[in-house]
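Shown next, in structure tokens, is the structure this report addresses.
The other protein chains are all here in position, but one chain of the complex has been omitted.
After this line comes subunit A, so read on.
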Amino acid sequence: MRLKFIQLLAGAALLALPAHAQQPEPVQIPAAVLRVDETRLPPLSRLDLPPPDLGFAGARLAMDDNDTTGRFMGQDFEAIEVTATPDTAAAEMQAILDQGIEFIVLLADDATTLALSDQAGAGVMVFNAGARGDNLRGADCRFNMIHVAPSHAMLTDAMAQFLMWKSWPRWFLIHGSHPEDQALADAWRRAAAKFGARIVEEREFEDTGGARRTDSGHVQVQAQMPVFTQRASEHDVVIAADEADVFANHLPYLTWDPRPVAGSAGLVPRSWHPAMEAWGGTQFQNRFERLANRQMREEDYQVWLSLRMVGEAATRTQSGDPEVLKEFILSPEFDVAGFKGQALTVRDWDHQLRQPILLTTGALTTSVSPQDQYLHQTSALDTLGFDRPETQCRF
């Protein structure tokens, strides 16, 4: 198998690429993006309201980028955009599968992502561009799923390295009451143990329901948060685990003790941030903003990167055959550039894409992990998340 690729690549190098695509018909390479929108309360901040084209705008930019290269290669890329609710997701997935599409990008929660990838079956390559659950990369892993979204463990490890570099090892962990908050809190506990931090106190912020945004709601919040964080054990930093977006953004400046907040608010670990400018990021942000008339979100970046992986495979193999592309993406020869300053590659033990994690405030990138001080025998990126010896994934 390995041999086949080498031959393919050698063939690619010899093929003097035609200056003007002289092939009569460009090779079509179809893909789909399926976004499953849940009915949920609006976010705490209206700045976080999801735009209608969330994720799809990233797909459009990827198509532009792929097609610019495809123009020289005789390849034409397309990605259909499908939205669904949790109730209609299976039917929409079936409709995509009925079209014979073999590259499907999913933006959905953990459980839906897992169910849809099983529905897609072994012949289809599913890109997980949204779900962060560690179980999807562990006990519940699937061979046909490539995780482009970083896992909880990668995000919390990225922050843990920075906090240890900062010499802030005593953490006050506040997590929400939803199952996804609990899962995230588990990732924080694991990161603390892995990097030698200590969780000196844990509290649960219970979601009592009701509206999250009310006129002059800040009046009550201002009294509520200091009281909630009162008399905690001596700590260096407050860690918020709030996947459900109930309380974390109320914490900064309202904690009882004057301590920085990290995690779901304050300093936040992310795959992408619209202020990121390093490694050619400026041009990438500009291209996106011209196309979408808004700033790029993590979902857009992750969908873009998923479809760029397909495009990169098509360029390198000079093929539009889905079997060839899938095999190449899973081969050790594959890498993709994602404006993170180094090649991004797929972990063979759980199909997670290795990637640096940005630690961001509202306006800027404060740091990028892995931190230089954390070494690894094969790739510094494998200091983030579940490494080969720890994985529970068995394909």
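By our rule, contacts are C-beta pairs under 8 Å (C-beta built on N, C-alpha and C of every residue); 3 or more make two chains touch, one makes a residue touch a chain; residues count from 1.
Throughout what follows, contacts and distances are computed from a predicted model.
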Listed names "Putative DNA modification/repair radical SAM protein", "PQQ-dependent catabolism-associated beta-propeller protein", "NADH-quinone oxidoreductase subunit M" or "Phosphoserine phosphatase", with the criterion being the UniProt name of the chain not displayed: "PQQ-dependent catabolism-associated beta-propeller protein"
Touching residue (missing chain; options A:336, A:358 or A:384): A:336
Touching residue (missing chain; options A:28, A:68, A:99 or A:295): A:68
Hidden partner chain, residues of subunit A it touches: 12-14, 16-20, 65, 68-69, 72-73, 280, 282-283, 286-287, 312, 315-316, 335-337, 341-343, 376, 379-381
